[in-house]
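All protein chains of the complex are present and in place, except for one that has been dropped.
The block that comes next holds chain A.
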Amino acid sequence: MSLYLRTGNKYNLSHIYNFCRYCTTSEVITQNDQAIVEDDSLAREAEIQQKRNKSGLTKAHFNLVNGRRPYEVPKALAHLTVKYSRKMYGQYGSASGINPSLCWPSMSDIQEAKEYETVAFPYTIKEMMEQVAKQREEKKLKILQRDAEVAAKFEKLEQWKKELNDKINKKCEETRAAKEKKERLVEEVRRHFGFKLDPRDERFQEMLAKREKEQKKLEKQARKEAREKQLIAKLQQKSAEIADKS
């Protein structure tokens, strides 16, 4: 049986009377007839003690100084909270007059805590260890795979390099060939004209076009001849093979 003050620090004196009912303290000793006789002497003792107390401290402070709990009677809303009661028990033990069962959480609290734990810590140690092992394996695997990949590519590296260089060279060659051809044609046309003619001149251009055409024709012829030769060579080879077989 414990109280939960949901509102934080909003102390309102009207609340005090509502909550007084739920405070769990030790039973108050009921005064019976036998005690009345002693009551007088007790009262006198109390009076004497009061007169002896010249410290000028407040009651609470005086209690604190003498190692007792400061407030026997609740004076503020905070004094009625479970937290305060627990603190009093922790500091003053059984002398605080508080039922120790207050120190433990209530059943609803325990249920809440259990629920929280199932959500916050869903995995057992074994599961977590497995996860760690799995992560480690994955890492290793990743590295191995990457290594294999790189090794495979490394083998092809030389070939790629060669290919790239060939490509570049070919391009260079082509441009160079084209340039040379152009130069040659221009030179031929110049020679044809005999005198220094601006290459941009019309006549030059006509001559150039004519020469290019002739050149193309020649090339075509050359290619045709080359193909014919190849064909003949192939046929010869084939016939030679047949002759060998038979």
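A few comments on the model shown:
Criterion: a residue touches a chain if its C-beta (ideal position, glycine included) is under 8 Å from a C-beta of that chain, and two chains touch if they have at least 3 such contacts; residues count from 1.
Simple rule for what comes next: contacts and distances are computed from a predicted model.
Remark: of the listed names "Protein RAE1 isoform X1", "Phospholipid/glycerol acyltransferase domain-containing protein", "Large ribosomal subunit protein uL15m" or "AP-3 complex subunit mu-1-like", the one matching the undisplayed chain in UniProt is "Large ribosomal subunit protein uL15m". For the chain left out of this panel, the touching residue among A:129, A:144, A:209 or A:235 is A:129. Where chain A meets the chain that is not shown, the touching residues are 85-95, 100, 102-105, 110, 113, 121, 123, 125, 128-129, 131-132, 136.
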